[in-house]
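What you see is the complex with one protein chain gone and the rest in place.
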Amino acid sequence: MTTPQPTTHVRPNYLLIWLYLFVMTIAEVLLAFELPVTQNLKLILLLILAVWKAMLVALFFMHLKFERWRLRLIFIVPLPLAAILVTTVIMEKVF
Amino acid sequence: MRWWLPDAGSTFAGPIDTLFLAILIITGITFVIVEVGLITFVIRYRGRPGRKAFYTHGSTRAEVIWTAIPAVTMVALGLISNHYWVLIKNKKSIPPNAYHLGVHAKQFEWQVTYPGKDEKLGTDDDFTVRNQLHVIVNQPTAVELTSEDVIHSFFVPEWRLKQDAVPGMHIMAWFQPTKTGEYEIGCAELCGMGHYKMRARVFVHTPDEYKAWVAQQAAGGSE
Amino acid sequence: MTTVAHTRTEAHSEHAPMSFWRKYIFSTDHKIIGIQFLFVSLFFLLVGGLLAMQIRWQLGFPGKPMPGGGILPESMVSGGVILPEYYIQLVTMHGTFMVFFAIMPLLVGVYANFLIPLKVGAHDMAFPRINMWSFWLALLAGLIMLAGFFVPDGAPRAGWTMYAPLSARPDLSGATISQKLWSISIVVLGLSSVMGSVNYITTIINHRAPGMYWFRMPLSVWALFITAILAVLALPVLQGAAIMLLFDQSIGTHFFDPVAGGQALLWQHLFWFFGHPEVYILILPAMGMVSDIIANGSRKPIFGYHSMVFAIIGIAFLGWLVWGHHMFMSGMNPTLGSTFMVSTLLIAVPSAVKVFNWMGTMWRGNLRFHVPMLNAIGFVSMFTIGGLSGIFMAATPVDIPLHDTQFIVAHIHYVLFGGSLFALFAAITYWYPKMFGRMMNEGIGKAHFFLTFIFYNMTFFPMHIIGMGGQMRRIYDPTIYDFLKPQQPLNVFISYSAFALFAVQILFAFNFLWSLKFGKKAPQNPWDDNGLEWSLPNPAPHGNWDRTPNVYRGPYEFSAPEAGDKDYLPQYVKLPTDRDPVPAPAPAGH
Partner (left out) sequence: MTHATQTLDQMRPPFPAEVGSGVYSNKLGMWVFLASDVMFFTALIGSYIILRFGMPSAWARPGAVLNVPLTGVNTFLLICSSVSMVKAYAAIADGKKYFLRKVPGKTLQDGGLKFWLLVTIICGAGFVGVQLVEYIKLVGEGFTPAGYREGSLLAEHALADPVKYGAGVAGMYGSTFFTMTGFHGFHVTCGVISMLYLYFTKVLPEKYSAQDYRGIEVIGLYWHFVDLVWIILFTIVYLI
């Protein structure tokens, strides 16, 4: 019995997550157009919201939260590579 | 027939050639060890009936040794190389007294802009000459490389100088010629059909000769 | 349980009466797909070789009419003399074909497909149909690339690295249609590679036989596994870049065009971010297969199996951090150059470990000089030169005079020809009996090896020297430069050697084709090897084993004391002292 079966965990409340996503999308649009915040703060908040939403999708809809680490690893490995590429090339402009 | 790097013509040639020689010695020793080892093993341990190979899965000590030695050598080599790399390529290393020229590359020619009599670029007495680079011996010179269309590469073998000219970028390169004479610029980056003939002449003058040449250009009307 | 066995027999009988088309053309059998890849990529190897001969003619004898040049159209040669625009097409397509359609499919397409299931004890790939598609897409990509020669304006003209903006703007390169074909072909090839690699990774993770633990896998499988990971992560980047390039060429976007705000260096970053892992895609499988063959030829366990595995992983990991060393002269920030120099130099460490471990394997062995072993030794000695010459370019100041010269050309050929291709000669000879049931001729094989080894060194070693002299890459006529004129005799020498090298390959082609029909029938285990694949008849049947084999030990138990009078102990042989591996537990609900 090495494999945790998908059925062994309690299903998250998908409608609740849908509601989160919905609210956060509206928050994003409001943030971008209505709220009086500075440009940099707006940028950071928007990125945080986007990553948060993406995490919700990955963890619950793609049920990564309930998978083993070795499977999560497959999805995680490309991310530092992407980060290396983008930061390196951007850094070229910074120095 | 030449079997070595081209004759030295700038201050960069000294350290670069020394480093080249050092790496050649390091790699040469490794090469000899590996090839002699292989040949020895091939002869000594050739298969003969009745012999059996020595059953071993390896030796941690040996492996640590031949991991550590290359690692240390490489890090040392990296540190030494970096010193000269910064000296040659870093923008901040350009000497403050450098004489500035502009080199504009396009398919398939080099356009060199000279500062004229006031020794400043961007003024009215600048003049541009096609495919001729005139510089002063022992004078640090900085060129601003730009490109019209595609990527070219400014390459003077005797100066150990190579730098791409990229469209949309202004790249500084500097050098200090140590010998008067005539050299050639080649394009080292494939830039199209005429890549091979993108050639320019380099003239390294004494200061007086250079002044005379500038005066002559001014008299002949700048292009 | 009987039902399971029943389905299995059915599956077998279902395959039995297959038409020629199902069996050899639209096959889903990993071994047939491997053989299909073999023939197609050997064809592209020949194409690439023919292009190289024309390059060598032009460099050795610029301005002289090429023998047989008359059959080429006027747009390529004039009076038998190669035109500059055709010369650039030659260098571009030689690189493209050799890298993407010869060496890469030969190593990954052929041997990942053929060896992985056989060596891990699987009955086929995890997704046989996707595997078939992977082959057909690769062939399609190759044909699209080949079509470049037959469209108006001829083949692409921007070098195999396709540096933008030359490649992005037809008005600057002079080739309109074929530049787009290049991008399309690369996108298709990327798709094929990703499909293949997903298959290899899944098969290795999920379909190993009982007892085939991670550290019992042969190094060839390890290398192919890591290679597949590199391919799966690197090729999409190239695909993305090629799509942007295609859009620049066709629908007016400006990714790489500085005139409208694009960045010319962006292409180089993306290309080499893919390109350096690609370099390891081209050498790691060769290293893996050579490890297998050297252990076999030395009749000794591989020296330091674990460090060999970690060296592969280390090389693959560092491979992601070094792409900038292709761009030292590109105007990239010099501070980045320093970082990339250090990471590049560090790659020498795992590479050195591998070379010394191969030597350690041969040390006190009982060497058998069969053709694969000879080629494998050739690989080690030539890869050493290729690796060492890399240090010159890694040290940035020394790279300045060497960058973009024939020195680089020598380096890449020492790694790709002296490395990968020698390994492939070894691998093709070694697994030929498994593929076709016959042996390749030993005498011709040895003659081919020695002649290739000699002419190969005569061709590529002098390139180091003319590169030091400053001869730039991809120039049509070196004699117009004063500083290159003195070394023209060396260029002539290289050209003659290259022609001889090409001629010697006829021996290999003859041996390969002749042995298909007339080779000696192969015994079941011709090389006295330990691998699982030799427990099968030659050639192996569709579905490989009737029953999944059990694995009892590592792959390199040559000359083990418990083997008795034999000097090898296959992975599948059960000794009285061995216990059966514990099968993976049946999943829940069953």
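Just so it is clear, A, B and C label the chains in written order, and each chain counts residues from 1 on its own.
We adopt the following convention: a residue touches a chain if its C-beta (ideal position, glycine included) is under 8 Å from a C-beta of that chain, and two chains touch if they have at least 3 such contacts.
Note that the structure is predicted; figures quoted are calculated from it, not measured.
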Chains shown that the absent chain touches, full complex: A, C
Hidden-chain contact residue, picked from the options C:135, C:255, C:379 or C:407: C:255
Of C:247, C:317, C:461 or C:514, the one touching the omitted chain in the full complex: C:247
On subunit A, residues whose C-beta touches the chain left out of the figure: 2-3, 5-7, 11, 14-15, 17-18, 21-22, 25-26, 28-29, 31-33, 43, 46-47, 49-50, 53-54, 57-58, 60-62, 67-68, 70-71, 74-75, 77-79, 81-82, 85-86, 89-90, 93
Interface with the unshown chain - residue positions in subunit C: 1, 4-5, 7-8, 11, 123, 126-127, 194, 197-199, 201-202, 205-210, 232-241, 243-244, 247, 251-255, 260-263, 266, 269-270, 547-548, 550, 580, 583-584, 586-590
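Here is the rule we go by: only the chains that are shown with their structure count from here on.
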Arrangement of touching chains [line / ring / star / complete / other]: line
Cα-centroid distance, subunit B relative to subunit C, in whole angstrom: 31
Subunit A and subunit B, separation of their C-alpha mean positions in angstrom: 46
Distance from subunit C to subunit A - Cα centre to Cα centre, in angstrom: 38
For subunit A, residues contacting two or more additional chains: none
Subunit C: positions in contact with at least two other chains: 265, 335
Complex contact set, residues of subunit C against subunit B: 84-85, 88, 91, 157-159, 163, 165-166, 169, 172-174, 258-259, 262-265, 298-305, 307, 329-331, 334-335, 337-338, 341-342, 345-346, 348-349, 352-353, 355-357, 359-360, 362-369, 377, 380-381, 384-385, 388-389, 391-392, 395-398, 400-401, 403-405, 465, 468-470, 472-478, 480-483, 486-487, 489-490, 558-561, 567
Of all residues in subunit A, those that touch subunit C in their complex: 1-3, 5, 77-78, 81, 84-85, 88-89, 91-92, 95
List of subunit C residues in touch with subunit A within their complex: 233, 237, 265-266, 269-270, 273, 320-321, 324, 332-333, 335-336, 584-585, 587-589
